[in-house]
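Please find one structure pasted underneath; my questions will follow.
Missing here is one protein chain; the remaining ones are kept as they sit in the complex.
Just so it is clear, A and B label the chains in written order, and each chain counts residues from 1 on its own.
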Amino acid sequence: MSERGLAGRLRAQLASWEGFLLLVVVLLVALNAVATPYFLTVQNQINLFQLSIEKIIVALVMTFVIINGEIDLSVASVMGLAACAFGWLFQQGMPAGLAVAVVLGIGILCGAFNAFFVVAVGLPSLVVTLATLIAFRGMARILVEDRGIGGFPDWFNRLGQQPLVGPFPMALLVFAVLAAVAFFVLQRTAFGRRVYFIGLSREVAAFSGVDVGRVKAAVFVASGLVAALAGLLYAARVGSVRGDVALGFELDIITIVLLGGVSIFGGVGTVTGTLLSILIVLNLRNGMALANITGHIQTGVLGVLLILSVMVPTIRGWAARLFGGGEAVR
Amino acid sequence: MFDRIPAQTLRLLILLAVFAGVVLFFAAVIDGYLNARLFNRISTSVAIIALIATGQAFVVLTRNIDLSVGSVVGCVAYFVGGLLALWPGMPPLAVALLAVLIGAGFGAVNGFLVARFGLPSIIVTLATLAIFRSILVQSSDGASITTDSLPAWVPGFAQANAFTLGELQLRWMVVVTLVVVLAAHLFLTRLRAGRRFFAIGSNPDAARFAGIDAARTVFLAFVISGALAGLAGFMFLSRFGNITVVAGLGFELKSVGAVVVGGVNIFGGSGNVIGVLVGAALIDLIDTSLVRWELVSEFWREAVLGLLILAAVVADALLSRRLMARRRRAAAGAAAAAPAIGEGRT
Partner (left out) sequence: MAEPVLEMRGVSKSFGATDALKDVSLSLMAGEIHALVGENGAGKSTLIKAMTGIHRPSAGTILMDGREVAFRDSGAAQQAGVAAIYQEPMVFPDLSVAENIFISHRDRPQLIDWGRMNEEAAEIIARLGVRLDPRRAASELTLAEQQTVEIARAISLKVRVLIMDEPSASLSDHEVRRLFGIARALRDAGVAVLYISHRLEEIFALSDRVTVMRDGRHISTRPTAETTQAGLIAEMVGRDMAGRFARMPGQAREEVMLRVAGLGRAGAFADISFEVRAGEIVCLSGLVGARRTDVALALFGIAPADAGRIELAGQAVRIASPKDAMRLGIAYVSEDRRRLGLALGESIAANITLPALPRYTGALGRIDRLRELADAEGFARRLNIRAPGVTVPAGTLSGGNQQKVMLAKWLNMAPKVLIVDEPTRGIDIGAKAEVHALMRALAGQGVAILVISSDLPEVLSLADRVLVMREGRLAGEFPGETATDEAVMRLAVGAV
């Protein structure tokens, strides 16, 4: 009986969490639109996305990592390493096109490095990626030291800065495509199904013939690859790279994902939730910027939201007790 | 032969050997490396990180993590600096105490959220990392504390020597940290209250059976972590004088690194703060020395640090797995013997 209650509540809450997020999105958009007449113009929306485009791209793949029951703290460092490696290779005279390919390869290697220690050695991903967070960032600094590298070819910068199709710049298109791919893979394919099962229970997955190690490794490698891609997009958007590219982004990225209803314990959450959370964060940041609230404080507000989001069950308990809704508490 | 030495001692010995090896290595590749200035410099910067790491160790022992310590250091340094600018006449001891109390207050927020509501500490402290930092930014309005606005004794404290032996200087800061680490060590190893931290991290279920109040102990761990980060914030202020809104950024990772390298199990239950002190010193030694090694640039610091942490964790995992395997072999031997009895009986 209690099982029914528990799982039923869980499900109802999940369903309502996404509904709640949607409500928040609508509310924020409305507030922003009232505050600024041109908020809803296409150009403004594009600018809004462009400002955080690298983070939200990585948030898509982070959704996989956390649902899989793991965490990847090293993504921002991989982004930094990718950007710096691109700058360095370019400076060494490698054609930019080839450098892009090599950098994506580096991203895969970074992911595989994490995967090796998590899957093959069996260390907790929290520790492994904490170490590689520092190590990958360090490699970026070795490559560019304290210089800034720029002067990339025009086509490269244009891809980052100019509209590519209609009013949309490439990064936004990449995001759109990746969002569609992430949704498809996680919610519709056998691979996505296995990611969920492993996050819910490794043992059940293993006892059902799922190759747990291989799925986990694939997710980490994808994380490295997408992070490297995001790093390249950053380099193209800004037009130059430095050792501190994307420094500290991992916190924002993880916050977005968790706010979207993905459980830190794995197995629960959806790409839709992450997308809604992205909209909330972008709109909130926009609104706060309008209200002259600076970046660090915006992050603080997101921190409060993050705590509130994990406290939802507790808060519901309080509310139920307050209003005497005995059934919901139990 | 190593089987006879307790695992904890073995870890510490290995760590010290690595430390000595690193010193010897740099002495061999850097001219005029072993001198008093090196000691003076490293000991002062270790004083700060070792304090934070000691607090972190309490938290990690209980199977939690405190990612907010860097923000606490920054906040405390800034607030204490600001208060000193307002009331320069505050007595030094009161200032230090204030720093500890403010830090403990931040820690209590973390502890309350984790222990009272059972929220995962990684999420809570990830959020408070951002929240505390934003409190700092909000209240500073972007302005910095400068050395000029502080009473002279504040920067003076960082320079003050407790003892000198020729060129070797032992700063008061270092003495304070050593005293704190020693006190923490004695608390954790000599008092029943200290052993609770190990018990909870070692086997939470058994701790409950033994009537240990887990929530209170975890709360206390976060308060201690905050308090020591607060004290470190005061030292940070004293050492650098100029405090901007990014003060203390990155200490969370360094402190976790020192704790892990120092041999504290990231899953709680085992470790000791002397090891953490050595871990912090090792990290700082490598950090400082790479700057002076001509063969590689100073920019290798982070890469080496990251790989060092990874190596420490891998080594630790292999070591404890070896112990587990030994135990399992013994257990398997017992089980394998069982069928033989059964036959004897029929």
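For this structure, a couple of remarks:
Just so we're on the same page, contacts are C-beta pairs under 8 Å (C-beta built on N, C-alpha and C of every residue); 3 or more make two chains touch, one makes a residue touch a chain.
Quick caveat, the model's predicted, so the values are computed rather than measured.
Looking at the complete complex, one finds that the omitted chain is in touch with A, B.
Residue in contact with the omitted chain (choice from A:55, A:137, A:194 or A:296): A:194.
Taking the complete complex into account, B:191 is the one of B:17, B:191 or B:311 that touches the chain left out. Screening A:22, A:108 or A:206 against the full complex identifies A:206 as the residue touching the chain left out.
The missing chain lies against chain B, touching residues 6-7, 189-193, 195, 198-199, 201-203, 205-207, 209-212, 265, 269-270, 323-324, 326-327, 330-346. Within the entire complex, the positions of chain A that touch the omitted partner chain are 1, 3-4, 6-8, 10-11, 184-185, 188-191, 193-194, 196-197, 200-201, 203-211, 267-268.
In this section, only the chains that are shown with their structure count from here on.
Chain centres here are Cα means. That of chain A falls 29 Å from that of chain B.
Listed in rising order, the residues of chain A touching chain B in the complex are 71, 117, 121-124, 126-128, 130-139, 141-142, 145-146, 243, 248, 251, 254-255, 258, 264-265, 294, 296-304, 306-307, 310-311, 314. Residues of chain B touching chain A in their complex: 65, 113, 117, 119-120, 122-124, 126-138, 142, 245, 249, 253, 256-257, 260, 266-267, 297, 299-307, 309-310, 313-314, 317.
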